[in-house]
Each structure stands twice: as C-alpha cells, then as structure tokens.
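Starting off with a structure, shown below.
Missing here is one protein chain; the remaining ones are kept as they sit in the complex.
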C-alpha cells in the first residue's frame, strides 16, 4: 500500500537518491535502463506498478481486427489500470514498433492514472509529450504495436529496462528516468531518501559557496555534521 | 507521381497513422528505425525519394581532395536532387562519421528540395537544426563523411533505417520520425490516412471528454459510428 | 601548453571543422562517439584533458563507505583537476550507472574547471544540465557509480567514446559533441580551423544567396578564390 | 497434439525447409534468432513446447537458498516438463548468466524430455554438449541463473530468440537452429515440408550433376516436373 | 586480372599477414568483421570478387513466387558468377534471414566458382559446411532470404562486414576469416605477404627453440637478419 505520506515524499526526491538508498540495501538493478521521459514537466511520477506484458507478435494472431475484442489485454489494461497507478509495459526493450499511442495514453490520463512507462517506444510521441500524464519510453516509434508486439498478460511480474517489476512495486520517475522500489521497502526508502535529499541540498549549497567535498560529502569532518545540524535548524528541514 | 492533392493530405497525417494504413496492406517495415528529426518545426516533410547510397570508405579512394571532382556523387546528388524531392541517404546505419554537413543541406534547401534523411548522422547538426529544411538522422556526428563513407550510387533502391526505399517512393516525416510509402500506394494511403485521422481526432475528443475506448476505438458500438457521423457533419471533416 | 590565443580560437570553431583538419593529418578517430551535450549554452568547451579511468566494480571493494576515504580517486580527481582543464572519464562506454553526479560537477565548476566529459552517463542530469559548466555524456543514469564502476587511475592515457585521450590533449566541445586534439597539434589545428571557418562562413553566405557548391566548395573555380579574398577584405576576417 | 506420424516427418526435414513453409503462410518470425545447437548429433529435436519464463532477478529474492524450495519454478519445471516435450526458456536474450546447468538438463533427459532451448546460455556447457538430449542456446555462460534471472512462470506464452512460443507449439531443432510451428499447423507443415524435402533432394542431385537452377528450382520448366516425377517413381519418395 | 602466380601465392599466406601488408599502405578496413568460415578445409579461398547487393525486403515485392523469374538477381548471379570468382554478398550485416542456401551454393561449386561470402548467414549451413566450396558467413540462419532481403544489384561496389568490396578486388579466405585486396595491389601484396610469411615461419621456428622476440621480431638485431638469410638459404625459401 502506497500511503499518501510516502507518495508525497517520493514526489520530492530524485531517482538518483533513491538508487543510492536501494544500493545500500544490495538492490542494484532497480533503475530502468535506456528509458527516458518524453517531456518532464517538473513533477515526479509516483504510483504502484500495474504491469502489461508483451511477447513477440505472431502475424496470424495480430491482424488489425484484434482490437475489436474488448478483452484484448492492451485495451483491457488501459481501462482497468487503477487510478493512481503507473502502467509499466514489458516490451522486451524492443522499440521497433510502438507500445501504445496517444489515444490510449489520454484514456489513462483521464482515468486518473499516475503515468505510463515502456522499455520500447510510443507512437504519437509528440502528442503524448504534450499530455499532463508523465510518460517514459526508449524512443519514438510510429508502427502499431501489432507489428512486433502481442499483449499477453496483465499484472504479472515483468522485466522493464532490465529491471524487475512486480505489480504493486512503487514506480518513481523524474527528469532523469524511472526507478522501481520494492513495495515492502517503499516507506523506509522514502524516509531515507528524504533525509538524504536534505543533506544533498545542504552540501550543494556549501559547494556552491566554495567548500571542498573532502570531509563534507560524505561528512567525515565533525564540522560538516555540525554545519548540517545548523542548516537544518535554520531551514526547518 | 506525387500529386498536389496527395502531398497536401500527407502534410496533415502522422507517420503513426500511415504506419497503420501500410500495416493493413501487409507492409510492416516502412518506418525508418532509429531516425529522428533534428528539430521538428510543425510541418510534415513530404516528397518523393531521391536516393544516395554510401559504401564503406576505402582510405586510398577518399582523401579530402575527392571533392574537387564535380562529379563526386555526394556533390552531384546535392545539385541534382529535384525540387520537391527528399534526399534519402543509405549510410548503413553507421553514424560514426557524418552523412552530410550544413553547407550541403543549405544548398538543398535553397534549391527547393523537401527534406533530407540519413540513417547515419549529420555534422554541423545545430546549424542544420536551425534551417527551414526538414532533416532527420540518427545522431550528431562531426567527422567528415570520407572518414567511413564513400558515396557510390545515385537514385538506386536502398535501405535506410532498415526500411526499403525505392526512388520515387513517397517519404513523409513528422515530429516522430520518417515513413516511406511505395509510390503506387501514395494516393490511396493518403486518402485512407486522412479518413483515419478524422476518426482519431474524433476519438481523442471523446476520450478527453471521459468516454471509454471500449466500443469506441475501434468503433464496435453502433453508437460510436453514429456519433462520428454527427461529429463529421458538425466539424465539416 | 594551451595558450590563450589557441584557446580563444578553439572557442570559435566547430568540432566538425576540427575533425576535418585532423582527418587531413590522418587522424580519424578523435571525435568521441555517442557522447552528447547535456545542454549546450552557446560557448565551446575548451581545455586540456585531465583524465579519470574507471574499471568494472568488484562488489566487495565498492560499498558506499569507500567515499569516506579522502584519497578515493574519483573524489581526489574532482579536487585536483586543474582550473581550465576538462575532466574526461573513461567509463568503458557503459552508462548503466553514473560516472558522476551534480555535487561533484558543481565542485568542478566552482573550482574553475572548463568542463566534464564521460562516455557513460551522469546522474542528477537535469541539475547538471542547468549548471554553467559544459558537460557531455551518453545518457542520463541515476545509479551511483559504485554500482558498476570503480575509479582506479588519475591522469593516465584512456579511451573515451572510442577515441584515444592523453592527459594534456586539447578537448573541444560544441553543440554537436566532443573532439580531442593531440597536444602538439593544438596550435596549428586551431589556426587551420580558424581559416577553414572563415571560408565555410563565406561559402554558407554564397550558398544562401543561391550559388552552386560546384566550383565553390571546394573552390576549384578561380572566381571562388577571388570572391573569398574580396569577402575577407570586406568582412575583415 | 503431436502425432507420431508428424513427429516422424519432422525428424527428417530441416528448419530451413520449415521456415519456407511457414513463410508461405505469412509467418516470418518463427525461427529463433541467435540460438545454436551445443553439439548436433544427427537427429532432429522434435516436441511440443513446455515453456519457462525468466524475469530480471531482484537480488533479495534470489539468494542461493531459493533452491531449497521444492516449488521453485525452475526446479518444478524440470520435474514436470512432460516426456516428449521440449523445454523452451525465455531468458530475454540475455546470456550473462546461465539458464540452466548440466544436472537439470540430465534430469530432463532421464525423464524422457525431447530437448531444451534457451535464448540465453547454459553453464556446464561442455557436459551438456556430451548428453544425448538435444540442447540449444546462445553461448556458454558459467554464472548461476540467480545472478540475473528469476524463474517466474511455467507454461505461459513467451518469446524466445525473438520468436513467439505458445505452450504446445511444435519445436524443431536441427544442426542449424530451432524453429517453432504453431500447434494447429504442425500436421500440414510436416506434410508440406516432407514434399519440399523430396523435391530439394531431387534438385540437389540434379545440380550436382551439372544442371542449371534456372527452370529447375523452382521447376518452371515442364521438363523439371517430369524429371521429378520420374525421380520420385525411381526413388520411391 | 588475377594471375595464376598471384593466386598461387595467396593460397599460402594468411589473412593476418595480408592485413599487415595492407595496413602498411594505410588500408585498415579490408578485413570482413564478424564473418567466419563454415568449416575450413585447409585451402585458402582466392578469387576476384563478384558482388551481389541486398536491400531490405518489401513484403509485396518478395513473395515466394519471385524465384519463378529467371532474371531474379540472386538466381542470375548464381548462374553468372564467373568460374574462379568469389561471390560476395552485402547482406547489411543482418543474419536474421539467410543470404543463400545449399542448392545455390552447390550450383556455384559445380560451376567452378572459388567461394561464397556473406556478412549475413546461410541456411542449410550444415550441408554447405560439407561442400568442397569455401564458404563464410556470420551465423546460420534458416529463414528464406525473402524474409528480410531483396537481391537488387549485381556486381556493383558494396560493403561486406564493414569492408569496401569492389568487383574484381581479390578476396582471400583462410581458417580465420576473409580479407579483400584492392585489385591493383594484388600482385605486390601477394609478393610482400609471401616474403613476410617466410620470415614469420623463420621467427616461429626460432621462438619455438626458445629465442626472445626482442631483436628478432622485428629483426632489429643484426644477427636476426643473418640468421634469417641462413635459414632461407638452408630451407630454399
């Protein structure tokens, strides 16, 4: 369960900081490789993962008429992805055809979903970039998904960008990319990353003022710890 | 022959819509893979393909002095590419050296060509991005083309971005990428894509208003068809 | 030694022009492949290379605590890279984890360094893109460098983006990418590129006016040489 | 259902001939890309697919102790793959760690399975190559599968070597590689490939005797058809 | 023109030695990358290049029936490749479908051609490996060439394995791979490589006897030159 408090905290930390917090726990592969924001609008994407798995398309099973089936997994997923959730698509890192297009992504947005991520590509990418919904992919790709992808499973564990994604894991996207936090760690990672962010903001301020990183980052000098305590007191963080 | 009517229609449809129209005819590889606009300026690139084929450069045949030959295929192509045509370069998907630079691209622009595409990279890419001429490549690449490419053939069938390109095929580029329409299909594809675009615009409007995609996209509900007819009547499309 | 005069000249020529000047001397691999500016701000990056070599990280040698060591090569390098120099990192073209983050890059900026380059990726890339310091990488990458990289050597000859980089080589970055000039050639390359740039500017002007590139670029027509001489006289270049 | 008759026919045709028979039906992606026999022993592998899906391993879920769980999908699959079936593993084309090792493959062999295929790699590959069981992979890979793979699903539709594989599809391997025949087509494809093989054997004999391929392959000359009829009568095929 | 004397010499030198002789002349890209012998039988492949160019297949132009056309470039090439020549196919380094199969390769063999090379893959590769004709490819590939390739040009300059190949260039294959010698250099390269081979054989003998490579390879010690002269006198080479 993603609490409002944790969601709020995760809105204000970076994927880089989260990656370090996960690294400290031995989790080194939670960042999605080669997945980029279509256009970052300043607010982090945060939500539990709702997954969609694609397999290679067999031509006879994937004529354009398959979408007339209301139970087609891609269409079903778009209607059932819970509000607040992030749809994460396993496209086998293959962007030669689209994972989805602007109409489906618009529907997700209208339905109140928190974002959409694929390790393939989106079509209508300029329109998707304009939407308020956060979206992440590898690169634009105009061909319909049927060209090489067949949607086969909803809400099963998948890989995306070489990272493991389990339904319900907490997905966070910023201007850099996307990271996946195992569900049971979300609260503690959010707390730790918030603390780390305060410290990093303090360090950045000091570095801008001309201080060396030695003894400051990490704060191996006692004075650095004292200064940080002062800074927190002063800034209220 | 690209008629003015077809050119005009193709100005107002997306490569994604065109890809679907081609997919319905069994053509799945007409979209150029890994080829991106240098900077999209809002108007589609449309024109018949005029092709240039590169082979790997042999060092002794490619000193800088080759450009003193007025018959050098790259320079010849730049002077002979017809106004209204799109120059498409087969760079064997290799962007380690440039396919062309800003001076040649400027010349194409001044001569009234419709655009330039390579599956390699351009040099002087910031300057080319500033030009009015639509341009598409894989990534910026400063080294002169002689470093790894030798221009060898003009206006022969080529591959570009893993797509087949025959001279005279109709090339369309938008903010997403580039697609190639076999010449004999251009008129019917332009018509069909125009119809599809009207429907997609209608669907997008309905989805934004909150309607589900089920029964609407595709319009398996009778009501969707009625609503679309109304919309067309109302909007004049 | 990078003289002020040469630095100034290199501020006003492009990596494409430099690549051609190096090509004429048989140097075909000085451009860094797949390395892009985070955000180009209009001024070329110019400075001698100060290098940092990464090797694959062995997990037991790379816990987060290594940064408590003031002699850690990455941190040492950030404090010792000379003002005016460009830090060039050999990340083995592997961007699965970061080469550095915004705090270290800020420190380099405050210390007066001229720029930072990696053939991997930076974390905190949106923040780094905002800094005044020129920065170049392959793609954003949030994971801490310890995830796959171990900093092992400072200021040794390295590869970066498949180009050879010796400490002291002159590194130039523009809106396109980064090129490395062997130290002993810097002055003559800067001179030659400045001359070439004047000629290219002249040619661009003529092409914009409608002149053919044949006989003009290169200037095999005698008239082209005369016109260029006139242009130089007129423009004072 | 794979009948004995069809199994027998598929024992004596090549993946190349099968690929052509599938191509004629519009199926172009049934051959597994980059998957090779460890050591072909002269008999085709034939059997229905029993699939195993791997996802990227999350470190905390994949300590060495997971194999103590008798329900671990990899171990369960090895005990439950039906005799006569071919185990096909979706390793996401990632051979950086093993898909399985010699003990599990030996168990499959003893249990009467027909073969094992992965688009990753096997460990203990020299021992596996020595086994009577046909085996196919991309390349040898010593690290335990836990290093990067987590077995997650048994007998679901998967991708393998970029080909779609549904449980029950008929998998055929020869000295060249592996191809997948959709279950409902197995009988007719086996028949057609058997006919094609007879013709190809005839053609090969004629070509060896010095005949041109023109008019013979395909048999556009009437005489070629007559000669083939004679050959069939004479050879009893 | 490939003389008998040069052909004979090239039968007895390695692609490695030839690569060095070409390197000395500034030719660094004549070795075909990622192209391997199907099964080397001890005799070098030597012959002038007869080229075949493939482009990406457009589905509507490549039904199985195209081979009924006697003028189909692939079939035509197989019947017209001159005896003694090596057929070199530009498959754009794409082995997802075959470049040719055993029947065509058998026909080339029977017609007296010297070998066949592709930077893609062959189908029926076990049968081709058994033929007396030398053959080189990237990897086995069962799908018919129509799946992704369309034969489009005969005997034009091409790229193969990233090397430039002009019709008539001399192609040499050994147990390692394939190299291309520009036609006008064939005689002198054959002579030089023959001399180099004698010296390398001498050096190998000395190294096996325990001598250091320093001063011997290259022969910077005067004694090495004397010993080599003795060795030549003694061995008659």
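As written, the chain order gives the labels A, B, C, D and E, with residue 1 at the start of each chain.
In this text, a contact is a pair of C-beta atoms (placed from the backbone, for glycine too) under 8 Å apart; a residue touches a chain by one contact, two chains touch by 3 or more.
Note that this is a predicted model, so its numbers are computed, not measured.
Q: Shown chains touched by the missing chain?
A: By the stated touch criterion, the chain not on view contacts C, D, E.
Q: Of the residues C:21, C:100, C:146 or C:163, I need the one that contacts the missing chain.
A: C:163
Q: Write down which of E:3, E:65, E:220 or E:235 is the residue touching the left-out chain.
A: Candidates E:3, E:65, E:220 or E:235; residue touching the omitted chain: E:220.
Q: Among D:53, D:93, D:123 or D:206, choose the residue that contacts the chain missing from this document, as touch is defined above.
A: Missing-chain contact among the listed residues: D:123.
Q: List the subunit C residues touching the unshown chain?
A: Touching the chain left out of view, subunit C contributes residues 25-30, 55-61, 92, 94, 150, 152-153, 156-159, 162-164, 182.
Q: Which parts of subunit E are in contact with the chain that was left out?
A: 14-16, 18-20, 23-24, 28, 31, 33-34, 36, 40, 174-177, 179, 200, 203-204, 207-208, 210, 212-215, 217-218, 220
Q: Can you name the residues of subunit D that touch the chain not displayed here?
A: Spelled out for subunit D, the touching residues are 64, 67-68, 70, 75, 78-79, 96, 98, 101-104, 106-107, 110, 123-126, 139-144, 146-147.
In this section, only the chains that are shown with their structure count from here on.
Q: Counting one step for each move to a touching chain, how far apart are subunit B and subunit E?
A: The fewest steps needed to get from subunit B to subunit E is 1.
Q: Counting in whole Å, what is the centre-to-centre distance of subunit C and subunit E, each centre being its mean C-alpha position?
A: So the centre of subunit C lies 39 Å away from the centre of subunit E.
Q: For subunit A and subunit C, what's the span in angstrom between their mean Cα positions?
A: About 31 Å separates the centre of subunit A from that of subunit C.
Q: Of all residues in subunit E, which are in touch with two or more distinct other chains?
A: 26
Q: Give the pairs of chains that touch; include all such pairs.
A: A-B, A-C, A-D, B-C, B-E, D-E
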